[in-house]
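Here you go, one structure.
Heads up, one of the protein chains got dropped from this complex, but the rest are sitting where they should.
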Amino acid sequence: MAEILVVAEHRRQTLADVSLQMLSKGRQLADQASAELLAVVIGRNVDGYAQELARWADRVLAVMNEKLGESLAEPSQKILTSIIKERKPSLVLMGHSSFGMDLAPALAVELGAPLATDCLDLFIGNGSITATRSIYNGKVNAVYSFIPCETLIVTGRVGEFPIEDWDKQGEIEEIDFPLEEEFNYKQFEGYIEQEAGGVDITQAEVVVSIGRGIKDKEHIELAQQLASELGGVVACSRPVVDYGWLPSERQVGLSGKAVKPKLYLALGISGAFQHVVGLKGSKMIVAINKDARASIFSLADYGIVDDILKVVPLLIQKIAALKG
Amino acid sequence: MMTLTEYRYSDVVHRCFRCGYCKFPVNWIDVNNCPAYARYRMESYSTGGRLWLIRAWLNDEINWTEHFAEIVYACVSCKNCVEKCPLRFNIDIVNMIVAAKSEMVERGLVPSTVKEFLENVQRQGNPYGSSRARRGEWSQGTGVEQYQGQEFLYYVGCVGSYDTRARQTAKTLASLLHKAGLSFGVLGKEENCDGNEVKNLGELTLFEMLAEDNITQFKALGVNKIVTLSPHSYNAMKNDYPDYGGDFYVYHYTQLVQQLIGDGKLDISGGFNARVVYHDPCFLGRWNEEYDSPRRILKAIPGIELVEMERNKAGALCCGGGGGNFYADFLSGSENSPARRRVREARATGANILAVACPNCMTMLEDAVKAEDLEDKLAVRDLSEIVAEACGTE
Amino acid sequence: MDPLYQSLAKIVGEGHVSTQTEELYIYSFDLGTTEPHRPDCVVAPRTMEEVQEIVRLANRDEIPIVPLGGGLSLAGLAVPFRGGILLDLKRMDTIIEVNEKARYALVECGVSQGQLTSYLERHHPTLMHSEPGAPPQATVAGNLAIHGQGDLAQPYGFNSDMVNGLEVVLPTGQVCQFGSCSISAGWFTQHPLPDLGLFLGWAGTTGIITKVSIRLYPRKKILGAGMFVVEDEELVPEIIYEITHTEMAQDVVSFSQAIPPFSSGLHHITINLSADSEEELEFKQKMIWDDALGEYIRRGDGGLLGFARHLQRPQVSKTSDWRKGGGFEYVGAIMPVERYPECYRRGREISERHDIPYTVLGRVIGMSHAMMFSWTYAFNRADPETIRQAREALHESDDLALELGGAIWKPGLYGQKLVMERMDPNTLDLMKKVKQLLDPNGIMNPGNWEVA
Partner (left out) sequence: MDIVTCIKRVPDTSDADIIIDASQREIEGDTLAFKINDWDEYALETAVQLKETLGGSLTAVTVGPKEWDDVLRRALAMGADKAIRVDEDMITADSYMVAGILESLLRSLSYDLVLFGAQSEDFGSGQLGIMVAEMLGVPHVSLVVSLQVQDGIARVKRELEAGALESYTIELPAVLTVQTGINRPRYISLSGIKRAMTKELQVLSLSGLSLSQEMLAPMVRLERLETPPTGKKAEFISGSPEESAEQLAKILQNSGVF
């Protein structure tokens, strides 16, 4: 097997965790297949990132160009196409992040390469690669194979691959890439931070998080009471924000925030991975959900199968009673 | 601006003076007999306020908002206003509100929980969105037969089929009917939503489809007599299905059980020792004027001391679960919620058993008992469960 | 978020305050012909303390504040003409005390007439209060703020004559109690302390009544009503004189209306009687039908239309449907009973001029010292022309009431102006000073009773 190429991403002076996750997985695969692990990082000034990536990669391509700004999907596509065509890596890995989701499908089309996105795992055996994906609400796993090809592109699920420590001290190769194309049709206008509403769920010791099972915005008060009783804050999963019942600053998950409380209490949350990825740092997870098959229960330490609207009022009472 | 449907009541809707009689029960004990007004205590939530707002919307004086939709959907079709309004258009009050809901349905502008309710019924035949395949699960292990020409079709309904607590009631009633030697069967996973709530949520075409499908299915199976667990099913099948050619003998189970007791088919000599207060379900009471059968049953059981709440029969306060609100849930979250008011009223009679005859009332009131912290003082029991205990089947 | 909303939500809780279009729309309306005006905010307090905080806030920021009870006065007395805070008081609905032996009831301001009647029926069946003819959601306190009258007006006078004590939140936020309650726990009398009657009849322009103690009267076991019909309106005043002379009647009302047509032009005098025994009833009936009215019957001037037990309360809101239109408004005036014939004739003319089926009514107050005579005009809420007609008829009736020597009861803005134009300037000046003293920032129900 030839090279395995990992596309590293960064935004606002920060290297994305998911890139280190993909590098760790790439490292494993490269060692297994006796291949070289190549990391590519693209930007105006990427020296710092390259140093970091070199801990995992055998070789880091630090691709720089003065014209590169914050929005990198389109230029990255051009640059990567050129690099991949030249080096013909057998596998290109990147995170299934907002960056990867924008980039990978376009890159695959441009290269005519097979693409598997949001993969949970990758296997190399008998010279071929298979990828496992989660489908049907996480109820089924699907294993995919690919037609024989020069290069296969895979995006990996965020948070699914643990970061392993390496110190490879790979070689860093700086490339000043000439960018002739202009991307005037798409202008980056800036970042928008969600409104700061005064509640920082990432710092809370107790997070009472509500999902679709809360059923009505009127019931959020219940969660609020429970949170007050436990000295915590109320957070939520995506549907609650989509309905406009809580501001997005309260959302836990991939597009929301990552929390690391002592107690994460998931109320009426089914446990879609996009949510779960944001609560993995919790020390103790308790889930209450009507559906015994909800995937949140495979993550929780304790579970109650019941209607949250029935259990939570009682739980508030019981806690108050125990507190005396 | 009525682009989608002609509002049928445009020559009536302005006739409400907002005198406020509709807020009261039959006497003047309490101004809180309209569930929505009782919960919110703002004029906008009273029946008159709702009618005035509907008219303002139809006349383009106000725009549709989520809040407006919630005010309209806070009407749970309990018919207290119809009972109380002194004016002649009173029979159309709930119809006027349902027609406004219908207009919102046609424009796609309904609150999110109502949208979910209706989409779930469209897709899975029940408001919960649970799989159709699970509809018959309640009867597992009971030996209840699939309907195949027995004398009665036992129609369970969505709440009895899916709600954990109401499933117990559905089972108990089945065992009771079995004990009485009644020939009956159920439809299990072939059963579909009766449509009563769908109609009251204003989705009239979906209701028509459900009614027609059910009637076709019943006729194909040779159904002649139907006994329902829920007064909501009873109402739809008795009053609406005939309009679609569905002429069946429809009974609410309290009517049938009362008869079975009278005929000596059920031996209730085991008795039931309790002070019992009975809560009239709107779709049995005000909608169908059946106040006596449930009370006769309770009076017949040895050991029961039957007491009445101050608001009873035509003046009963609704549990707040009608018109799909047991799911859509616009009236909870407060001590002013009708269900909580109702259990406080029940407890004030000194009763230790609150008897219900409707799975919706059961779920609403049982939750309210917990919210009011009355669990050690007041238990909500379905009439079928009380009779079953008196028969020694439980 | 609106800072006014936030301040009010802190006081009463979020569920009981609204700045949303739907609430502002509904509370902008009076049920009569008055043009709507939107408040900036609707708030429904539960306690006197909450009212106090709201008033302090309004006074500090000079925000108009309009108290609302049942909202049934019809004359635009609770319309937020200058915007501001609309204060719906109906959540304050506790019946605090009924003192059977001292015959009084202490209630919060949001207690409705229907609620009190029903409560007394169940818990104190030997007592009653003077319930006005309004629908049962009318409040006891709101009725005092407009000098209402009820079904005991004939023997005992105006409801505002039946007050034993008041608690009022002043426009500056202080709470005052008036009557024996100001010096002890008992709410049994308003007199004989120095008279500070600054709130009754002021339509909420001098303060917000939060508690009231009202007198209760004996309620007998049997209630019934007889109806006496005469064709000649000239006879009505003397017939009423004869009836009231017997001291046997409770409510005495004479009415005439165009609907149904067969009785148009006739005068129906309803006479409420009550008794604890058949003997008492028979005696009272004899006193009225034989002794007071026998002569008229013999002469053929009038006839007894019947006597009914189990009194049904009149449902005045039915008038609203006469033009299939959900609306009516009336001018009421306190008149000498002898003016009945002219009130009837001239009122009927006004109605007919405006194409409105006529309805007139005179209710006897205080042994026929006076009557409340009303001219009622139905309109169709969906037809602006009929609203205009009704409004004109109402203004003409205001003019008529004064022309005939009466005093307009709970006048709307037009009537208030007429009254103030005629009022003794010294009295008017005193009114102005009182108002300025109590409400220096002019926040209370502005627009109403504003002395220029």
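Letters A, B and C mark the chains in the order given here, with residues in each chain numbered from 1 onward.
Criterion: a contact is a pair of C-beta atoms (placed from the backbone, for glycine too) under 8 Å apart; a residue touches a chain by one contact, two chains touch by 3 or more.
As the structure is a prediction and not an experimental result, all values here were calculated from the model.
Undergrad: Quick check: which displayed chains does the absent chain contact?
TA: Every shown chain touched by the left-out chain: A, B.
Undergrad: From the list A:V7, A:L37, A:L93 or A:V241, pick the residue that touches the absent chain.
TA: Hidden-chain contact among the options goes to A:V241.
Undergrad: Which residue among B:N32, B:S130 or B:N312 touches the omitted chain?
TA: B:S130
Undergrad: Quickly run down the residues of subunit B that touch the omitted chain.
TA: Residue positions of subunit B that touch the missing chain: 105-110, 112, 114-115, 118-119, 122-124, 128-134, 203-206, 209, 370, 375.
Undergrad: I need the residue numbers on subunit A that touch the omitted chain, in ascending order.
TA: Touch set of subunit A with respect to the missing chain: 11, 16, 70-71, 96-98, 101-102, 104-106, 108-110, 113-118, 130, 132-147, 149, 158, 184-194, 206, 229-231, 238-239, 241-244, 248-249, 251, 254-258, 262-263, 270, 284, 286-287, 291, 293, 297-307, 310-311, 314-315, 317-319, 321-323.
In the analysis below, only the chains that are shown with their structure count from here on.
Undergrad: Indicate the whole-number Å distance between the mean C-alpha point of subunit A and the mean C-alpha point of subunit B.
TA: Spacing between the chain centres: roughly 46 Å.
Undergrad: Suppose each chain is reduced to the average of its Cα coordinates; what separation in Å results between subunit B and subunit C?
TA: Distance between chain centres: 40 Å.
Undergrad: Once you find the CA centre of subunit A and the CA centre of subunit C, what distance in Å lies between them?
TA: A distance of 69 Å separates the two centres.
Undergrad: Quick check on the complex: what are the subunit C residues that touch subunit B?
TA: Residues of subunit C touching subunit B: 15-16, 18, 20-23, 25-27, 29, 31, 42, 44, 70-72, 88, 90-91, 93, 112, 114-115, 117-119, 121-122, 135-137, 315-318, 320-321, 324-328, 380-382.
Undergrad: Using the touch definition up top, name the residues of subunit B that touch subunit C in the complex.
TA: 11, 14-21, 23-24, 27-31, 40-44, 49, 52-53, 56, 61-63, 65, 67-68, 71, 86-89, 310, 334
Undergrad: Which part of subunit B faces subunit A closely enough to touch in the complex?
TA: These residues of subunit B touch subunit A: 112-113, 164, 329-330, 332-333, 367, 370-371, 373.
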